[in-house]
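What follows is a structure written as structure tokens; I'll ask about it next.
Every protein chain of the complex appears in place save one, which is left out.
In this document, chain identifiers A, B, C, D and E correspond to the written order of the chains, with residue numbering beginning at 1 in each.
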Amino acid sequence: MIELLYLAAAVMFIIGLKRLGHPRTARSGNTIASLGMLVAVVVTLVDTEIVTWATVIAGLVVGGSIGAGVARRVQMTSMPELVAAFNGSGGAASALVALAEMIRIGPDTVAVEAGIATALSVGIGTVTLSGSFIAFGKLQGLLPGRPIGFEGTNALNGAIAVGAVAIAGWALATGSIGAWWLLAGVTLVLGVLAVLPIGGADMPVVISLLNSFSGLAAAATGFVIANSALIIGGALVGAAGLILTFQMSEAMNRSLANVLFSKFGGVAAGPAGDADAVNRATTEDVAITLAYANSVIVVPGYGMAVAQAQYALRDVADALEARGVKVTYAIHPVAGRMPGHMNVLLAEADIPYDQLLDLEQSNPKFHQTDVVIVVGANDVVNPSARDDATSPIYGMPILDVDHSKTVVVIKRSLSPGFAGIDNPLFYLDNTLMLFADAKEALESLTRSVVDA
Amino acid sequence: MIELLYLAAAVMFIIGLKRLGHPRTARSGNTIASLGMLVAVVVTLVDTEIVTWATVIAGLVVGGSIGAGVARRVQMTSMPELVAAFNGSGGAASALVALAEMIRIGPDTVAVEAGIATALSVGIGTVTLSGSFIAFGKLQGLLPGRPIGFEGTNALNGAIAVGAVAIAGWALATGSIGAWWLLAGVTLVLGVLAVLPIGGADMPVVISLLNSFSGLAAAATGFVIANSALIIGGALVGAAGLILTFQMSEAMNRSLANVLFSKFGGVAAGPAGDADAVNRATTEDVAITLAYANSVIVVPGYGMAVAQAQYALRDVADALEARGVKVTYAIHPVAGRMPGHMNVLLAEADIPYDQLLDLEQSNPKFHQTDVVIVVGANDVVNPSARDDATSPIYGMPILDVDHSKTVVVIKRSLSPGFAGIDNPLFYLDNTLMLFADAKEALESLTRSVVDA
Amino acid sequence: MSELVITGIVVFVLAAFVGFEVISKVPPTLHTPLMSGANAISGITIVGAITTAGLGSGTVAAVLGFLAITAATINVVGGFLVTDRMLSMFRNRPKAKARDD
Amino acid sequence: MSELVITGIVVFVLAAFVGFEVISKVPPTLHTPLMSGANAISGITIVGAITTAGLGSGTVAAVLGFLAITAATINVVGGFLVTDRMLSMFRNRPKAKARDD
Amino acid sequence: MRIGILNDVTQLQRRVTLTPDAVAKLTGDGWDVVIESGAGSGAGFADEAYRQVGAKVSSRQDSLAADVVLLLSPPDPATVGDLSPDAVVVGFLDPLGSPEVAQTLADAGVSAFSLEQIPRTTVAQSMDALSSQATAGGYAAVLVAADESTRFFPMLITAAGTMPPAKLLILGVGVAGLQAIATARRLGAVVSAYDIRPETREQVESLGATFIAAPTQQFQAGGYARAVSDETQAEQQQALADAVAQSDVVITTAMVPGRVAPRLITDAMIRQMKPGAVIVDMAAGSGGNVEHSVPDRRVEIDGVVILGPSDLASRVAGDASRMLAKNITSFLALLFSTEDGFDFENEIVAGSCVAYGGRLFDRAAGAGMEDADE
Partner (left out) sequence: MRIGILNDVTQLQRRVTLTPDAVAKLTGDGWDVVIESGAGSGAGFADEAYRQVGAKVSSRQDSLAADVVLLLSPPDPATVGDLSPDAVVVGFLDPLGSPEVAQTLADAGVSAFSLEQIPRTTVAQSMDALSSQATAGGYAAVLVAADESTRFFPMLITAAGTMPPAKLLILGVGVAGLQAIATARRLGAVVSAYDIRPETREQVESLGATFIAAPTQQFQAGGYARAVSDETQAEQQQALADAVAQSDVVITTAMVPGRVAPRLITDAMIRQMKPGAVIVDMAAGSGGNVEHSVPDRRVEIDGVVILGPSDLASRVAGDASRMLAKNITSFLALLFSTEDGFDFENEIVAGSCVAYGGRLFDRAAGAGMEDADE
């Protein structure tokens, strides 16, 4: 019976995970998964012949308060490090359970399979623990974000890993409890050394990988205590976390190996200099932002013309309108390189005239607009023309796109436009930069908007 | 060890099934799945302490020759009925194994769980058997394709099903072998009665559902003989088959319930009269056909103009060109309703002039073209203008699209065009009709081509 | 319920989930081949048929076993072969850009 | 290998497949919430912690058990709550056409 | 057999019946071609070009003496007098507008075929000179209007202000009207249109323009609109008045074959229009859709400019002549496809014949006449 209830919990995990992958269902997915967890915990509390209620309740209360307190209070911007910290606890818990079980049964009487499982649980769990907290430190600024290490870091870590396997073998063979503690210590160090050489910007990928690890640790613990809930739940998270890790490194246009091992291997290829100061976005980010907006204003510029992106732009607008998003176009009087440049191109794509707003019509609208999408425009949305009396273009009326909730800018780089001056818009907190050729970006945007 | 090899076979089934879902990988998926089966069979032959080798080998040889012989020789057009026949054998095999096991162990000594599993296996297996062969008969023309039944068919079938459950209970309670045979007989009849009232056009959906059933029967048999390979393989097929069944009824714009129970419930909504005589295609069919072509010629007509589908058409062409397909346009001199009608619209969508061919340029090209896609044109591709001296439009030069390998026609119905006459093109064997508004059809076509 | 049955249920449920998830949106052209391939997989019951028939106890069981093996083998052999025939039309065009998933 | 371990492996492999398949292409905005939610699920180890700590044998095991329960509970409770907070931004716009999958 | 081409070039008529390319094709088929000097000059074809493809450049007399004489407009009696008695005349003979010409031709004993009378069937489209010339006319009408208008047609948002797009209204959506819609849309104008035939709504929309729905519409068989009742006309005028008042440019093309063109725009409506607005009346020569319009004159009423150009096709004389030449060669190919005499069983031949065997051709009795002839 208890097994079937565990199975029910596992099914809820599966459904929860699946729903977490889609914006529309993500929140309910989380709820379903948490209910699954509740089922598993209650079943366990009822089923286990608990003799030490005090310990159990104390643990639940202390852990629950810490978890809930931190989760409620932390800033939205510190989410990734919080996930890292939680993940570390999870890894620790798995390792601790395996160790406790080992001690309970007695290190010398344990079966080989259980021993191997314990070694895996301890090893993976502690790596998760220490690795997660290094990641946490890097993101919180407690540790320097830059890669820390030396040429041979990867080799050293390899050696430590081999050592850990040897220690595990020794522990299994001798049944010495000290060997188990040593194993835990060594893998703890391994976690630290493996994450330190990775740059702060790559931490989310690392956390995701460690998340997959904590799943594997839980599964290993499941083998130790012969509990199917742990095996299923752990395997699920281990696999799902791995897929997610690949997707995240893919979204950064990196291979996972490049993220994990590159910094001191020479290949290091991080984002360029001042591009660090902007919020880079991917097509999917932008698609979600647009798809869930109520109103979108498009600001086309010379870059749209250069990319001949007018048809692709029209397709994005159609996809948005099909979702009920209101789309209009704000045309700056000098956008492009000739009077009426944008008009010619938008007319080519048969964008209805009544969706075109000129400067006077659009400026009062920006502050009530969810998203402005700037397609290859630059000077005409440069706030320094409005705010900076020393700017060479000071006095030119601009489109006040920065008054909207979110600005998405599609251009290939941070290069300046016709006037040859930098644009503070790109560095604003509510600006997302999508660096790409306008046509290509808009084409993939259409697909992503349809799928969002 | 044997369990792990079964697991390996199961993994191969999973991978095989996944790959079967994508055109590019489907064939290798089938190979992988068949290797998984080989592994499972060999493992079983080695592992089981076979005493009756003669029976086993005879079964394998006889079954193998029949299966291989039929599979090789049958016409491509009779595939669905062949699948039905094979599926019937599968269902029969599961029921037979369960019955044999029941007899081997003895009906009165069997455990309750095994008994329930046997009942499921026998019930589902025999329904699959008889249902599949009725489907086979309908498709082969051995039985009339039209629905056969009466008002209360569904109610009667419900009653039989309830009766079958009662018989199973009786068999379990009494341990009478006769009860088991009775059960098999009743469910055999149920399969016949359930499928007879369904029309021939819906048979593919029914076969898919019965395929899912044969998976469930195998899984039930797995419980009977406590074999994980059967449980996993059966569950996989049961679930995958169900999903596929839903997708197939969706592709027909029907609900599954509507397919299974509608005919004598009143809601019956089959395709219209003479539309039966044409090859109806879905967007996905057309997308695959286009995506794997080398050269495509588009023939636009007045319907493209009415639907204002020129931009959507351009998107399809772009998607095809991105895959390396060569796309050109054949413009008939009187396509549309004014001289140069198509030119205006294609120019709006900025389709390059050098891709436009007039009648003289395009007619010699059709016979070496893989696919012609006719978008809302009718009279200008009507072969009777060329072939039928009694036709009112006899003598008008037409685009000889019927000379190409495949013709796809997108229009909303079989309604005639300006000239008001029927078009034999639509009924040709190499013509696929996609009944839809041109703009909507092309828009979803773009997505499907990108995904194909 | 016996341990074995419970394990069976767990395995069944998980396998069913894999079955559900593994089939994403399938283009209709692949409906019949996929159905046919899945059907061949459901011929896994051949394993049960071999076990049962192989153990051989009594004439009825032997006949049933022989029939079961024969039927299952038809399903397996015929199913995979016919699927392969259907799929032979999807040979990759050499010109298409290599895109594997 | 014990029957139990083998069953465990079968279950593990199937669950891993479910895990692989259940995650289709996820929009990057959901990367962090999904990671966080999955991480909370990996807190299932809490079940093990309760079992081990509850059985109570010896001080070391008890301390370890207490620590394990605490750590696991932090992971579970904090994880689900924080995921929910992150996801509160995806409240469905009422105007968007209802499209559920 | 010899084909004769005349030089009909004037200030307003710049087309020619056959282009050098068409002549090359005909001489290849065994025809002799004689062309009056300067015939192609209005459309950009020099005598030399014709000479190079084997035509004989000669006098008007020579051309008129040919076996087949091609005409761009109904011939005057003098011209008819110069024809050889067994000549075949093909051209725009306007048998409905100037029936006396047909009589003259009949009296002269020649066989005369009117391009206007070729049935507007699917099969006859390659010979349909009305369609081809209306295509040129609809295109040119928009250019004339754009040139006359003081406004940009497309919308322009510039540093010197936002210029809204021009509003164009097309009345009468036959071949010329549709081409006008297409051309105006190309130029970026906002186009709406109206025709009395209800099926034109879909056609207008198929070009991305808006149809102006009028309260009463009546379907007319045969593709042609017949004169509509007074009441219908009144209602329709009321419905259109608003549209007209808002337009920057109105182009009217409404015609009813053999009748005076319907009056669509009255003085009162003109006076509701904005100063600077432009009206192009393509029916000015057939009575005019617009009050005050005068063929080939520029009239200004309250700041509204009314043009009645009759030379629209000639404004793209080169391409208009190319199309016409294609029509004529297709028609000649049909006409002379039968060995012994004309095939009056053929509805195109019978439909277009106006004079044959010394008599006016009676279409109903077509086949019978042929018998009589033998």
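The criterion applied here is as follows: a residue touches a chain if its C-beta (ideal position, glycine included) is under 8 Å from a C-beta of that chain, and two chains touch if they have at least 3 such contacts.
Note that the structure is predicted; figures quoted are calculated from it, not measured.
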item	value
Which displayed chains the hidden chain touches across the whole complex	A, B, E
Residue touching the undisplayed chain, where the options are A:A168, A:I393 or A:V409	A:I393
Candidate in contact with the missing chain, chosen from E:L64, E:L156, E:A243 or E:A355	E:L156
Full-complex contact with the absent chain, from E:A43, E:L178 or E:I251	E:A43
Residue of E:S63, E:S111 or E:Q125 touching the missing chain in the full complex	E:Q125
Touching residues (missing chain, whole complex) on chain B	331-334, 339-340, 342-344, 347, 350, 353, 356, 358
Residue ranges of chain A at the interface with the undisplayed chain	302, 305-306, 308, 333-334, 336-341, 344-345, 347-348, 379, 392-397, 418-419
Interface residues of chain E (partner: the chain not displayed)	14, 43-46, 49, 125-126, 128-129, 131-132, 135-136, 139-140, 143-144, 146-147, 149-152, 154, 156, 158-161, 163, 183, 186-188, 275-276, 303, 315-319, 322-324, 326-327
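To be clear about the criterion, only the chains that are shown with their structure count from here on.
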item	value
Chain nearest the overall C-alpha centroid of the shown protein atoms	B
Greatest separation from chain E - chain, by CA centre	D
Proportion of interface numbers common to chain A and chain B (over half same, under half different)	same
Which of B-D and A-D has more C-beta pairs touching across its chains	A-D
Chain D-chain E separation of Cα centroids, rounded to whole Å	79
Mean-CA-position distance for chain D and chain A (Å)	17
Chain centre separation (chain A, chain C; CA means) in Å	39
Multi-partner residues of chain E (at least 2 other chains)	208
Sequence positions of chain C contacting 2 or more other chains	1, 7, 10-11, 13-15, 17-18, 21-22, 24
Contacting chain pairs - touch in the sense defined above	A-B, A-C, A-D, A-E, B-C, B-D, B-E, C-D
